[in-house]
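For this depiction, one protein chain was excluded, whereas all remaining protein chains were kept in their positions.
Moving on to chain A:
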Amino acid sequence: MEVMPKWAEVILVPLISLLLAAILSALVIMAIGEDPIAAVQLMVTGALGSTYGWGYTLYYATNFLFTGLAVSVAFHAGLFNIGGEGQAMLGGLGVALMCLLIPWPHWTLALIGASAGAALFGAAWAAIPAYLQAKRGSHIVITTIMFNFIAAALLNYLLVNVMRPQGSMDPASARFPEAVHLPTLHDLLAPIGISFSKAAPANVTFLIAVLACVLVWFLLWRTWLGYEIRSYGKSEPAAKYAGISPTAITMIAMLISGGLAGMMAINNVMGEAERLVLNAVEGAGFIGIAVALMGRSHPFGVFLAAVLFGFLYQGGAELALWTNIPRELIVVIQALVILFTGALDNMVRMPLERLFLMTRRGSG
(Lines give C-alpha, C1' and ligand atoms only; values in the text may rest on other atoms or scores of the structure.)
Protein backbone atom coordinates (compact mmCIF):
# COMPACT_ATOMS: atom_id res chain seq x y z
CA MET A 1 0.00 0.00 0.00
CA GLU A 2 1.23 3.47 -0.83
CA VAL A 3 1.68 5.36 2.39
CA MET A 4 1.70 8.78 0.81
CA PRO A 5 -0.32 10.10 -2.08
CA LYS A 6 1.68 10.55 -5.28
CA TRP A 7 1.72 14.35 -5.12
CA ALA A 8 3.28 14.32 -1.65
CA GLU A 9 5.93 11.85 -2.78
CA VAL A 10 6.85 13.80 -5.89
CA ILE A 11 6.41 17.40 -4.79
CA LEU A 12 6.19 17.72 -1.02
CA VAL A 13 9.29 15.71 -0.07
CA PRO A 14 11.73 17.54 -2.36
CA LEU A 15 10.15 20.87 -1.51
CA ILE A 16 10.54 20.42 2.24
CA SER A 17 14.09 19.17 1.75
CA LEU A 18 14.87 22.29 -0.27
CA LEU A 19 13.32 24.50 2.37
CA LEU A 20 15.45 22.90 5.08
CA ALA A 21 18.57 23.35 2.96
CA ALA A 22 17.60 26.98 2.36
CA ILE A 23 17.14 27.67 6.06
CA LEU A 24 20.51 26.15 6.92
CA SER A 25 22.18 28.07 4.11
CA ALA A 26 20.61 31.29 5.39
CA LEU A 27 22.07 30.59 8.82
CA VAL A 28 25.48 30.00 7.26
CA ILE A 29 25.30 33.28 5.34
CA MET A 30 24.16 35.12 8.46
CA ALA A 31 27.04 33.63 10.41
CA ILE A 32 29.58 35.28 8.11
CA GLY A 33 27.82 38.61 8.40
CA GLU A 34 26.02 38.85 5.06
CA ASP A 35 22.32 39.40 4.50
CA PRO A 36 20.67 36.10 3.48
CA ILE A 37 17.57 37.78 1.97
CA ALA A 38 19.73 39.97 -0.23
CA ALA A 39 21.80 36.92 -1.17
CA VAL A 40 18.72 34.98 -2.25
CA GLN A 41 17.44 37.97 -4.21
CA LEU A 42 20.79 38.24 -5.93
CA MET A 43 20.74 34.55 -6.79
CA VAL A 44 17.18 34.64 -8.13
CA THR A 45 17.60 37.81 -10.20
CA GLY A 46 21.04 36.69 -11.34
CA ALA A 47 19.93 33.24 -12.43
CA LEU A 48 16.30 33.75 -13.48
CA GLY A 49 15.80 37.51 -13.73
CA SER A 50 17.09 37.99 -17.26
CA THR A 51 17.54 36.00 -20.43
CA TYR A 52 21.25 36.29 -19.66
CA GLY A 53 20.75 34.53 -16.33
CA TRP A 54 18.48 31.94 -17.90
CA GLY A 55 21.08 31.36 -20.58
CA TYR A 56 23.63 30.33 -17.99
CA THR A 57 21.13 28.43 -15.86
CA LEU A 58 19.99 26.39 -18.85
CA TYR A 59 23.59 25.86 -19.97
CA TYR A 60 24.47 24.26 -16.64
CA ALA A 61 21.14 22.44 -16.57
CA THR A 62 21.92 20.88 -19.96
CA ASN A 63 25.12 19.37 -18.55
CA PHE A 64 23.29 18.01 -15.54
CA LEU A 65 20.45 16.67 -17.68
CA PHE A 66 22.79 14.41 -19.59
CA THR A 67 24.73 13.18 -16.57
CA GLY A 68 21.52 12.88 -14.51
CA LEU A 69 19.91 10.75 -17.20
CA ALA A 70 23.08 8.67 -17.44
CA VAL A 71 22.98 7.86 -13.73
CA SER A 72 19.22 7.22 -13.91
CA VAL A 73 19.41 4.67 -16.70
CA ALA A 74 22.12 2.68 -14.93
CA PHE A 75 20.21 3.03 -11.69
CA HIS A 76 17.13 1.39 -13.20
CA ALA A 77 19.30 -1.63 -13.95
CA GLY A 78 20.49 -1.67 -10.35
CA LEU A 79 23.90 -0.32 -11.37
CA PHE A 80 25.43 2.67 -9.65
CA ASN A 81 27.44 4.41 -12.35
CA ILE A 82 29.56 7.04 -10.66
CA GLY A 83 31.89 7.25 -13.63
CA GLY A 84 29.88 9.94 -15.41
CA GLU A 85 32.75 12.31 -14.88
CA GLY A 86 35.23 10.18 -16.81
CA GLN A 87 32.70 9.20 -19.45
CA ALA A 88 31.90 12.86 -20.09
CA MET A 89 35.62 13.61 -20.34
CA LEU A 90 36.06 10.94 -22.96
CA GLY A 91 32.94 12.23 -24.68
CA GLY A 92 34.73 15.56 -24.88
CA LEU A 93 37.65 13.83 -26.54
CA GLY A 94 35.26 12.29 -29.06
CA VAL A 95 33.74 15.68 -29.82
CA ALA A 96 37.14 17.32 -30.17
CA LEU A 97 38.42 14.66 -32.56
CA MET A 98 35.27 14.86 -34.65
CA CYS A 99 35.36 18.65 -34.82
CA LEU A 100 39.09 18.98 -35.46
CA LEU A 101 39.72 16.11 -37.87
CA ILE A 102 36.68 16.32 -40.13
CA PRO A 103 36.02 19.49 -42.16
CA TRP A 104 32.27 19.77 -41.62
CA PRO A 105 30.38 21.90 -44.14
CA HIS A 106 27.57 22.88 -41.75
CA TRP A 107 26.90 22.79 -38.02
CA THR A 108 23.91 20.47 -38.33
CA LEU A 109 26.07 17.72 -39.81
CA ALA A 110 28.82 18.49 -37.33
CA LEU A 111 26.32 18.19 -34.51
CA ILE A 112 25.27 14.74 -35.66
CA GLY A 113 28.88 13.66 -36.07
CA ALA A 114 29.99 15.14 -32.76
CA SER A 115 27.03 13.59 -30.91
CA ALA A 116 27.92 10.23 -32.35
CA GLY A 117 31.57 10.71 -31.37
CA ALA A 118 30.66 11.84 -27.87
CA ALA A 119 28.25 8.97 -27.28
CA LEU A 120 30.67 6.43 -28.74
CA PHE A 121 33.61 7.53 -26.62
CA GLY A 122 31.50 7.83 -23.48
CA ALA A 123 29.97 4.41 -24.04
CA ALA A 124 33.38 2.88 -24.76
CA TRP A 125 34.67 4.26 -21.47
CA ALA A 126 31.70 2.72 -19.64
CA ALA A 127 32.06 -0.56 -21.51
CA ILE A 128 35.17 -1.75 -19.67
CA PRO A 129 33.73 -1.43 -16.14
CA ALA A 130 30.48 -2.90 -17.47
CA TYR A 131 32.33 -5.91 -18.88
CA LEU A 132 34.27 -6.35 -15.64
CA GLN A 133 31.00 -6.24 -13.70
CA ALA A 134 29.13 -8.58 -16.00
CA LYS A 135 31.84 -11.16 -16.52
CA ARG A 136 34.20 -10.85 -13.59
CA GLY A 137 31.97 -9.49 -10.83
CA SER A 138 34.20 -6.48 -10.15
CA HIS A 139 32.00 -3.99 -8.43
CA ILE A 140 30.83 -1.24 -10.77
CA VAL A 141 31.13 1.49 -8.15
CA ILE A 142 34.82 0.79 -7.65
CA THR A 143 35.68 0.36 -11.30
CA THR A 144 33.75 3.36 -12.60
CA ILE A 145 35.28 5.72 -10.07
CA MET A 146 38.74 4.38 -10.86
CA PHE A 147 38.08 5.01 -14.52
CA ASN A 148 37.46 8.67 -13.70
CA PHE A 149 41.10 8.98 -12.69
CA ILE A 150 42.32 7.06 -15.69
CA ALA A 151 40.26 9.34 -17.93
CA ALA A 152 41.75 12.43 -16.28
CA ALA A 153 45.26 11.08 -16.75
CA LEU A 154 44.61 10.09 -20.36
CA LEU A 155 43.15 13.48 -21.20
CA ASN A 156 46.02 15.22 -19.49
CA TYR A 157 48.53 13.24 -21.50
CA LEU A 158 46.75 13.90 -24.78
CA LEU A 159 46.23 17.61 -24.13
CA VAL A 160 49.76 18.27 -22.91
CA ASN A 161 51.63 16.12 -25.39
CA VAL A 162 49.48 15.58 -28.46
CA MET A 163 46.57 17.96 -28.95
CA ARG A 164 48.00 21.20 -27.60
CA PRO A 165 48.90 23.61 -30.41
CA GLN A 166 52.60 24.43 -30.63
CA GLY A 167 53.57 27.38 -28.45
CA SER A 168 50.35 27.43 -26.45
CA MET A 169 50.66 27.44 -22.66
CA ASP A 170 47.21 26.22 -21.97
CA PRO A 171 46.79 22.43 -21.92
CA ALA A 172 43.87 22.63 -24.31
CA SER A 173 43.18 21.59 -27.87
CA ALA A 174 43.11 24.01 -30.77
CA ARG A 175 39.94 26.00 -31.27
CA PHE A 176 37.32 24.28 -33.41
CA PRO A 177 36.69 25.73 -36.87
CA GLU A 178 33.98 28.36 -37.24
CA ALA A 179 31.77 25.99 -39.25
CA VAL A 180 31.04 23.77 -36.25
CA HIS A 181 29.86 26.67 -34.10
CA LEU A 182 26.54 25.61 -32.58
CA PRO A 183 23.76 28.21 -32.59
CA THR A 184 23.03 29.62 -29.15
CA LEU A 185 19.50 30.17 -27.90
CA HIS A 186 19.99 33.77 -29.06
CA ASP A 187 20.52 32.61 -32.64
CA LEU A 188 17.62 30.16 -32.41
CA LEU A 189 15.08 32.52 -30.89
CA ALA A 190 15.90 35.64 -32.88
CA PRO A 191 14.07 34.51 -36.06
CA ILE A 192 10.82 34.05 -34.10
CA GLY A 193 11.08 37.48 -32.56
CA ILE A 194 12.27 36.61 -29.06
CA SER A 195 15.39 38.45 -28.04
CA PHE A 196 17.64 36.27 -25.92
CA SER A 197 20.93 37.32 -24.39
CA LYS A 198 23.81 36.99 -26.82
CA ALA A 199 26.47 36.42 -24.20
CA ALA A 200 24.95 33.37 -22.54
CA PRO A 201 26.28 29.96 -23.54
CA ALA A 202 22.98 28.03 -23.65
CA ASN A 203 22.73 26.51 -27.08
CA VAL A 204 20.86 24.10 -29.27
CA THR A 205 22.16 21.23 -27.12
CA PHE A 206 19.53 22.11 -24.55
CA LEU A 207 16.85 20.97 -26.99
CA ILE A 208 18.78 17.75 -27.57
CA ALA A 209 18.93 17.19 -23.83
CA VAL A 210 15.16 17.62 -23.58
CA LEU A 211 14.77 15.20 -26.46
CA ALA A 212 17.05 12.79 -24.62
CA CYS A 213 14.71 13.00 -21.60
CA VAL A 214 11.77 11.98 -23.74
CA LEU A 215 13.72 9.18 -25.40
CA VAL A 216 14.94 7.81 -22.08
CA TRP A 217 11.39 7.85 -20.77
CA PHE A 218 10.21 6.04 -23.89
CA LEU A 219 13.02 3.53 -23.65
CA LEU A 220 12.44 2.71 -19.99
CA TRP A 221 8.66 2.56 -19.91
CA ARG A 222 7.56 1.83 -23.45
CA THR A 223 9.99 -0.74 -24.83
CA TRP A 224 10.91 -4.35 -24.21
CA LEU A 225 14.45 -3.39 -23.44
CA GLY A 226 13.35 -0.84 -20.87
CA TYR A 227 11.16 -3.41 -19.21
CA GLU A 228 14.06 -5.84 -19.07
CA ILE A 229 16.36 -3.18 -17.63
CA ARG A 230 13.86 -2.26 -14.94
CA SER A 231 13.02 -5.80 -13.97
CA TYR A 232 16.70 -6.72 -13.80
CA GLY A 233 17.21 -3.72 -11.52
CA LYS A 234 14.31 -4.66 -9.27
CA SER A 235 15.27 -8.31 -8.84
CA GLU A 236 18.13 -10.07 -10.51
CA PRO A 237 16.96 -13.65 -9.72
CA ALA A 238 13.46 -12.93 -11.03
CA ALA A 239 14.89 -11.40 -14.17
CA LYS A 240 17.15 -14.40 -14.71
CA TYR A 241 14.21 -16.72 -14.21
CA ALA A 242 12.30 -14.78 -16.82
CA GLY A 243 15.12 -15.44 -19.26
CA ILE A 244 16.77 -12.02 -19.13
CA SER A 245 20.52 -12.20 -19.58
CA PRO A 246 22.31 -10.34 -16.75
CA THR A 247 25.42 -9.90 -18.91
CA ALA A 248 23.51 -8.37 -21.78
CA ILE A 249 21.45 -6.04 -19.60
CA THR A 250 24.48 -4.88 -17.59
CA MET A 251 26.38 -4.15 -20.78
CA ILE A 252 23.49 -2.45 -22.55
CA ALA A 253 22.44 -0.31 -19.59
CA MET A 254 26.00 0.83 -18.99
CA LEU A 255 26.61 1.55 -22.67
CA ILE A 256 23.50 3.74 -22.78
CA SER A 257 24.50 5.37 -19.54
CA GLY A 258 28.04 6.07 -20.71
CA GLY A 259 26.76 7.33 -24.04
CA LEU A 260 24.44 9.79 -22.33
CA ALA A 261 27.20 11.03 -20.04
CA GLY A 262 29.48 11.42 -23.04
CA MET A 263 26.88 13.44 -24.92
CA MET A 264 27.21 16.13 -22.29
CA ALA A 265 30.35 17.11 -24.17
CA ILE A 266 28.41 18.54 -27.12
CA ASN A 267 27.14 21.16 -24.69
CA ASN A 268 30.28 22.13 -22.81
CA VAL A 269 32.99 21.33 -25.35
CA MET A 270 31.30 22.07 -28.67
CA GLY A 271 28.64 24.54 -27.55
CA GLU A 272 30.50 26.60 -24.97
CA ALA A 273 34.29 26.34 -24.98
CA GLU A 274 34.62 25.29 -28.65
CA ARG A 275 37.87 23.59 -27.74
CA LEU A 276 38.77 20.79 -25.34
CA VAL A 277 40.11 22.04 -22.01
CA LEU A 278 41.53 19.91 -19.25
CA ASN A 279 38.80 20.10 -16.66
CA ALA A 280 35.90 20.60 -19.03
CA VAL A 281 33.50 18.45 -17.01
CA GLU A 282 34.14 20.07 -13.62
CA GLY A 283 32.12 17.78 -11.44
CA ALA A 284 28.99 17.63 -13.61
CA GLY A 285 29.37 13.85 -13.59
CA PHE A 286 29.03 13.82 -9.82
CA ILE A 287 26.26 16.41 -9.78
CA GLY A 288 24.45 14.02 -12.10
CA ILE A 289 24.22 11.54 -9.20
CA ALA A 290 22.52 14.13 -7.02
CA VAL A 291 20.25 15.12 -9.90
CA ALA A 292 19.23 11.51 -10.49
CA LEU A 293 18.60 10.91 -6.79
CA MET A 294 16.56 14.06 -6.46
CA GLY A 295 14.66 13.38 -9.64
CA ARG A 296 13.84 9.83 -8.46
CA SER A 297 15.53 8.53 -11.63
CA HIS A 298 12.54 9.67 -13.67
CA PRO A 299 13.35 11.82 -16.73
CA PHE A 300 10.86 14.51 -15.73
CA GLY A 301 12.23 14.61 -12.19
CA VAL A 302 15.73 14.72 -13.60
CA PHE A 303 14.71 17.68 -15.75
CA LEU A 304 13.43 19.65 -12.76
CA ALA A 305 16.42 18.74 -10.61
CA ALA A 306 18.84 19.69 -13.39
CA VAL A 307 17.24 23.12 -13.76
CA LEU A 308 17.42 23.56 -9.97
CA PHE A 309 21.12 22.76 -9.95
CA GLY A 310 21.64 25.02 -12.95
CA PHE A 311 20.01 27.76 -10.91
CA LEU A 312 22.30 27.03 -7.96
CA TYR A 313 25.40 27.15 -10.17
CA GLN A 314 24.49 30.38 -11.92
CA GLY A 315 23.11 31.96 -8.74
CA GLY A 316 26.33 30.94 -6.99
CA ALA A 317 28.37 32.63 -9.70
CA GLU A 318 26.40 35.84 -9.23
CA LEU A 319 27.03 35.66 -5.49
CA ALA A 320 30.74 35.26 -6.15
CA LEU A 321 30.75 38.24 -8.54
CA TRP A 322 28.93 40.81 -6.47
CA THR A 323 29.32 39.87 -2.82
CA ASN A 324 32.18 39.00 -0.53
CA ILE A 325 30.80 35.56 0.24
CA PRO A 326 33.80 33.30 -0.34
CA ARG A 327 33.43 30.64 -2.99
CA GLU A 328 33.92 27.88 -0.44
CA LEU A 329 30.67 28.91 1.21
CA ILE A 330 28.89 28.89 -2.11
CA VAL A 331 30.00 25.29 -2.44
CA VAL A 332 28.69 24.69 1.08
CA ILE A 333 25.27 26.00 0.05
CA GLN A 334 25.25 23.76 -3.01
CA ALA A 335 26.36 20.83 -0.89
CA LEU A 336 23.56 21.42 1.62
CA VAL A 337 21.01 21.11 -1.15
CA ILE A 338 22.60 17.87 -2.32
CA LEU A 339 22.75 16.57 1.23
CA PHE A 340 19.12 17.26 1.98
CA THR A 341 17.63 16.20 -1.34
CA GLY A 342 19.85 13.22 -1.93
CA ALA A 343 21.34 11.77 1.18
CA LEU A 344 18.94 12.83 3.89
CA ASP A 345 15.84 12.02 1.92
CA ASN A 346 14.48 9.69 4.58
CA MET A 347 14.81 12.35 7.24
CA VAL A 348 11.99 14.22 5.57
CA ARG A 349 10.15 11.25 4.17
CA MET A 350 9.65 9.23 7.35
CA PRO A 351 8.04 11.94 9.49
CA LEU A 352 5.88 12.87 6.51
CA GLU A 353 4.78 9.27 6.08
CA ARG A 354 3.89 9.10 9.74
CA LEU A 355 1.93 12.31 9.40
CA PHE A 356 -0.03 10.95 6.47
CA LEU A 357 -0.72 7.70 8.29
CA MET A 358 -2.06 9.65 11.26
CA THR A 359 -4.38 11.79 9.15
CA ARG A 360 -5.59 8.67 7.39
CA ARG A 361 -6.36 6.94 10.68
CA GLY A 362 -8.03 10.10 11.90
CA SER A 363 -10.34 10.23 8.92
CA GLY A 364 -10.83 6.49 8.68
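In the analysis below, a residue touches a chain if its C-beta (ideal position, glycine included) is under 8 Å from a C-beta of that chain, and two chains touch if they have at least 3 such contacts; residues count from 1.
Here is the rule we use: contacts and distances are computed from a predicted model.
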Options "Heme exporter protein C", "Cytochrome bc1 complex cytochrome c subunit", "Twin-arginine translocation signal domain-containing protein" or "BMP family ABC transporter substrate-binding protein": UniProt name of the undisplayed chain: "BMP family ABC transporter substrate-binding protein"
Options A:20, A:172 or A:185, residue touching the unrepresented chain: A:172
Per the touch definition above, residue among A:15, A:160 or A:179 touching the missing chain: A:160
Residue ranges of chain A at the interface with the undisplayed chain: 56, 59-60, 152-153, 156-157, 160, 164, 166-172, 175, 199, 201, 268, 272-273, 275, 277-280, 282, 313, 316-317, 320-321, 326-327, 330-331
